[in-house]
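A single protein chain has been removed from this complex, and every other one stays in its place.
Just so it is clear, A, B and C label the chains in written order, and each chain counts residues from 1 on its own.
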């Protein structure tokens, strides 16, 4: 197992068939800030983020995930990470020209998702008047809507959540923190969590029971407190955005959550709380759902809709690579 | 600069001339849990901690800090860390017999404080009936008093906070996150923060303007929310413990704080909040106090008492090593 | 409509077939304080309450409600209230000897519940060492378990929630704040709320579809913040008390809630938040469940168990007065 080669989840590219509505959701309701636009993409970030963007919102025929960007700890770690990924024979090569960051090495993970590794990073520069009065913030705090501080994690669908978490650990040095099996008599892992830092996960892995690969489950934005999460729920409902699940607390990760769908169809989580994990020899925790892995309070089921991915599986699809993910790989 | 060799602050040893009163404070009021006793020490931990202890409370003639224990990321990192410390010529050798953890290598940092590096760690085992109903917690949650989840950081006094932060970065791979200078026309650094993780600091460094070395400023315990911090203030005041400073928010680290003195004289912080820092090429931030480094709200001064260390300097002391720190080094 | 004759809900008498277990729940887990014991009853209160008790816990063959005590605004208002109740022909006469308060006039409300009206009130006197350091609190704040500040409201079952709310308004001057009908095409009121103060309700009224009268739905304890409510949930689950419903928010009253069953079988709510209503000509609000009357977040149903009362209806019962309520009327 290598050391942690990745510093953090840098950005996600989200695909939307309704780019204007999606953009309005992410800016007016969720309260992200636009940095720039280029081609079919708009680049956005939370008010507490130091990089050019953490969300690339791209017009596409169907909703889904384009790619997931991971920033390494150093140029050397990028080199090591690329070597380790190439040794796994899943590399797709370098993309040299990128908006907001330097050369990125793309690869496809076991679940069929496109990831990229990069080191060079363009810092966000606040425009005049928007500089923070505090040196340790990237911009002035003028919250709008939910106003999350930063991107938190991304959760994808895969036929083998445990194997996928093992793969990330063995290839890039993440910690495999927790997983849930179907029930007490099963070894079928339905959810697994992988992290490169103190959070329970920056990568979540949900069981995909279809033959489609490369699908997204959701991506999540961090707010500072449970009180802000409840305020977010109120804001979302008053913007006529139904809440699919929550507000509640997961046992896994001990995180407070709520889930909505943005207008393009992608599931978006707002989350907060959770433990902060510093134990270097952490033993992966195993849950059964009755212990409260999904619902800490153990009194409601997760709604069936939460098993759906983005995009939904098409009936004819058979071991198919999600074409919308693929479409964004050059 | 090496990679981060340290996983986290493992424990601190606190010295008290009033061991029974101090113990009552840490258990009944602060709400820590006792693991064991041995010799002149009682070993304690927060309810969310996986290790045997995070606080060693030791009877001594004067209050102060005994030593600070850092857990490395791996056995290899321990070896590397020891080599790097020895290359700095500040090593004091191995202590083989320890309560709650394996062999530890001790060294004295530029401020005259005794630290130790260790890898082997004894996990806390909850007694029957106290096992958590959730697999990702080390024990049942039955909060008493303030009930912090875990040890957060330790802040020591030093004649050169910036040099000390540089030293930790260059020797052990920490990040030097932020510092404050005396005023706009000064290069005198009065506070500096060093971290091995996403927190603004696990080691704080306050300017010591005396000739005494090895003194402690405070150590801090983490609660989950700003609401719990305000609740902690109420509990402390109702236990007749005056609050020296706070509740408030520091600009540096954006952390909510309160400070009290435990009966032996050591300053104890309860803290929460703060940003979560994942930027691998973080540029150290520079503050002047008028920007709100100490008081985010910029409307009250920090009380003069907060400049005092533990133990207070004695008039005759001249470039003296704090004997109580020294006394706990075997 | 008379002016508000009642100052506040003074106390409730709860019946339990498991008095020791119930007492342990109310003191160790919920964190109420015992004032005294007398006969088959233990008298308890929250830390922020000025009266002798707000809960009388009484041993009885079956769980349920004994009586509900309302304190008037003045001796004159007590006289007026008694006259108005007697004019309704539901008076049951005076009880002169009471623990913790003066003479009380008992009556039976339309739902078959026993209430009492009283003015003279014995104040709680903190024992030595437990006096508050603050003049505006009745005792020192040393929270244990959930530690609610005070009794909030009581909710009973009735065949006619709307008629019952009208009755209280017309007889004693309460405000009928909100109600919910079965669905858009129905006039069947399933829940109604009545208040004597700025809260959405101090008396809740749930539709009882059986022929049994005098049953209790739940009674509720107030905590100061949504954060404390989530902390309460954690404490309850870790005390092996399942949470029947919540934590969540009701649309009605905009109150955050959670519901558990104490060991004797009575449903206990912990609640917080909600609007504060000062409008003297408030128009009663009408809800349909799809608007979120029960679940503000509009995404889960209330569990079926929440329709049950305490005690549960017996199959043979036919328009029966709840004998356990009756048994506590002298």
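In this section, contacts are C-beta pairs under 8 Å (C-beta built on N, C-alpha and C of every residue); 3 or more make two chains touch, one makes a residue touch a chain.
It should be emphasised that the depicted structure is a prediction, and the values quoted were computed from it without experimental measurement.
K.L.:
Check each of C:96, C:184, C:240 or C:281 against the chain that is not shown and name the one that touches it.
P.N.:
Of all options in C:96, C:184, C:240 or C:281, contact with the hidden chain holds for C:281.
K.L.:
Using the touch definition from the top, which of B:249, B:267 or B:285 touches the missing chain?
P.N.:
B:249
K.L.:
For the chain left off this view, which of B:49, B:202 or B:227 is in contact with it?
P.N.:
B:227
K.L.:
For review purposes, identify every residue of chain A that touches the missing chain, sorted by number.
P.N.:
132-133, 140-144, 225, 227-228, 231, 234-235, 237-240
K.L.:
Touching residues of chain B against the unshown chain: what are they?
P.N.:
Here the touching residues of chain B are 225-227, 230, 233, 237, 242-249, 256, 258, 292, 296-300, 303.
K.L.:
Which residue numbers on chain C touch the omitted chain?
P.N.:
Within chain C, the residues that touch the unshown chain are 3, 7-8, 48, 50-51, 71-74, 121, 133-137, 149-150, 177-178, 197-200, 222, 224-227, 251-254, 273, 275-276, 278-281, 285-287, 291-292, 296.
Here is the rule we use: only the chains that are shown with their structure count from here on.
K.L.:
Which pairing of chains accounts for the highest number of C-beta contacts?
P.N.:
Among the chain pairs, A-B has the highest number of C-beta contacts.
K.L.:
Indicate whether more than half of the residue numbers at the chain A-chain C interface occur in both copies; give same if so and different if not.
P.N.:
same
K.L.:
Round to the nearest whole Å and give the separation of the Cα centres of chain B and chain C.
P.N.:
Centres of chain B and chain C (C-alpha means) sit 47 Å apart.
K.L.:
Between chain A and chain B, what is the separation of their C-alpha centroids in Å?
P.N.:
The separation of the two C-alpha centroids amounts to 33 Å.
K.L.:
Can you check how far apart chain A and chain C are, centre to centre, with Cα atoms defining each centre and the answer in Å?
P.N.:
45
K.L.:
Among the residues of chain A, which are close enough to touch at least two other chains?
P.N.:
Chain A, residues with two or more chain partners: 225-227, 292, 296.
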